[in-house]
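Omission of a single protein chain aside, the complex is shown with its protein chains in their original locations.
For reference, chains read A, B and C in written order, and residue numbers begin at 1 within each chain.
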């Protein structure tokens, strides 16, 4: 999978709630094959406080429109600046980066996302469904207003929600959802805050099913050149940007 | 004259030709009294290459609209960025800075400008006329297309042009304009490239008439705090930002 | 309410925010913009025994997230300061510190003893680190022996608070800090500017008349923070931290690294009101983090 540096054109920015938005961007050249779990490294221009690129998961790919969708949470200068882009603006990407989630077949798969960790799960759900799996996605959010894009997930399977304030779905964290005790799954995939992913990992270990997590890290390059993004694994330090971001929990020292 | 730090709102940007544009900006508070020859120091935001403010002469003041007009030449990052501002954008200014041109009365005054050195002359022409002087302005430009805002100057007196390619007015530099040999003046004021100002100074010395020039310099603060902007004078180094930008040529070591 | 007061070995500041020498004129330049009395202290321009014209134009170049200057200590000399400037500025209700520079030990002694006589100047900042003076201004700050010798000499004639400003252009700044502490410095301020250079590729000329000059602004902040942290672990007298502070967050970082007070330099050029904003920002941070005394934050960096 050849990595590219390319300009994209912003097609559309959609505000999901106060913090989150999606950015749909179109490539000028035909997109290469992009796997679920991969990410892009975005150059934030016209900003004094973003010297390095910003890594963002690929939220969705539309080959017909030749576009990629990003799901972004406003955190600091960089993401805030991205949240001001409008249709027609240019955006420079290094992509596609990183490895990918495994795609089993004919299995009962469980996807658990929290915060902006939900970003890669939509595209993963699509691939899982296409490979003949049964897909259940649990999104853990703070409040009903944060439960966005429900319909998109529905297209690929079942979508469940937990809210911290109980305003929608089960109250609590996604790993406290009743379905985890009521049903059994063959595979689990997760992305989100580390404590949540660790809870999912504990659940998977208990149930003795495979679990893949997507890690974040501080990245300078995103393609294996700087070694700034290591995570400890059972076989030594590994680069999150090339040997991850997706790791099987069995490889981690969790 | 109290100096202020204030946000302004862009009312209008007008492209004069490929290189030059004017920016009319409105203050939220009533403008203080602004003298001809003074300048502002502008913060260029959202640009990675402009750490310091950019000094720009005050081209015109409209107290009724509570607005200042700047006349800007695209040079580098900062001025190019200013050339992308649109109506409604904010601009932070430190102003009014520097001293001012002298305003004689009932005199025959000659204003000579070249390049973006014309910036302060329009507002000066207005003041000279209001004080009962006769105003002749010579603008030296490269070609007819650069002879902009002629009507504005006309409101305050006679406007003459020299072009380097002879496409409008007298051919040559402004100090070669025939009027300098055909008529006599009591005062001369100039702003523009140093070689031009030096030619004007020579002319004034020959004719034994007062001559005031507006100098540029590298500025960090613009209000006398850093001493980065000195120019040598007969009485030692002087700050261009507080003791200038306007100097009588008799004080300079030219 | 939160308590921003700082006690620097007897020199008490109403808050930790001071201005950096050479970037704040004599204070008066900022009267239009802020109420100077709200600051912990102001450091006036580098002052020398004799009048100095400074370096020729050009003296300034912009750099990525910073600037180079080659002012070269332009000032009218200490006598002029005592007779003309001091009477004009002594009314400020804040600590006025004079930055004392020199080319020889005798210069420093002369200048410091004259300033010693001024009632309303509670401290001097001994500048042994200015990179823009040919005749040795910086050399004093780049070896322990010479740094110690100038501090020792000045200590004899100066009996108020003696702050010593250290040069970052050294292999081991904590050694220099220890040397000046041993000679009786009451505090150290760091960093002065890093020696740098800028070139215009098109004209093939240096951008400064002096070829090299002093680098300041946010670009130097990581180096400055590191040095404050190193010095904090090496000495027992208070540290005044500076170098690239643009806002309250930056100021807090220096305090966490070990600075008892901070100075703001280059940022004054970009926002002449930055100093009072930093005072307010520090207050806000303390309230938000439930910190009662600013001194509780000094060196409070958490290391596992």
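The rule is simple: a residue touches a chain if its C-beta (ideal position, glycine included) is under 8 Å from a C-beta of that chain, and two chains touch if they have at least 3 such contacts.
Everything numeric in this text was worked out from a predicted model, so none of it was measured.
J.: For the chain that does not appear here, which of the shown chains does it touch in the whole complex?
T.: Result: the unshown chain touches A, C.
J.: Please identify which residue in C:113, C:142 or C:174 touches the non-displayed chain.
T.: C:142
J.: With respect to the chain omitted from the figure, which of A:57, A:162 or A:231 is a touching residue?
T.: With A:57, A:162 or A:231 as choices, the missing chain is touched by A:231.
J.: Determine which one of C:44, C:256 or C:279 touches the chain that has been left out.
T.: C:256
J.: By the contact criterion defined above, which parts of chain C meet the unshown chain? Give residue numbers in ascending order.
T.: 63-66, 68, 142-143, 169-172, 194-199, 201, 203-206, 211-212, 215, 217-223, 225-226, 229, 244, 249, 252-253, 256-257, 285, 300-303
J.: Could you list which residues of chain A touch the chain missing from the display?
T.: Those residues of chain A that touch the unshown chain are 2-5, 43, 48-53, 94, 217-232, 236-237.
Keep in mind that, in the parts below, only the chains that are shown with their structure count from here on.
J.: Which chains are joined by the largest number of contacting C-beta pairs?
T.: Result: the chain pair B-C has the most contacts.
J.: Which one of the chains is closest to the middle, using the mean of its C-alpha atoms?
T.: That would be chain C.
J.: Considering only mean CA positions as chain centres, point out the chain farthest from chain C.
T.: A
J.: Using mean CA coordinates as chain centres, what's the chain A-chain C distance in Å?
T.: Taking the mean C-alpha position of each chain, the two centres sit 47 Å apart.
J.: Between chain B and chain C, what is the separation of their C-alpha centroids in Å?
T.: Once rounded, the distance between the two centres reads 36 Å.
J.: By the touch rule stated above, which residues of chain B touch at least two different other chains?
T.: Correct list: 48.
J.: Where does chain C touch two or more other chains at once, residue-wise?
T.: Each of 65 in chain C touches at least two other chains.
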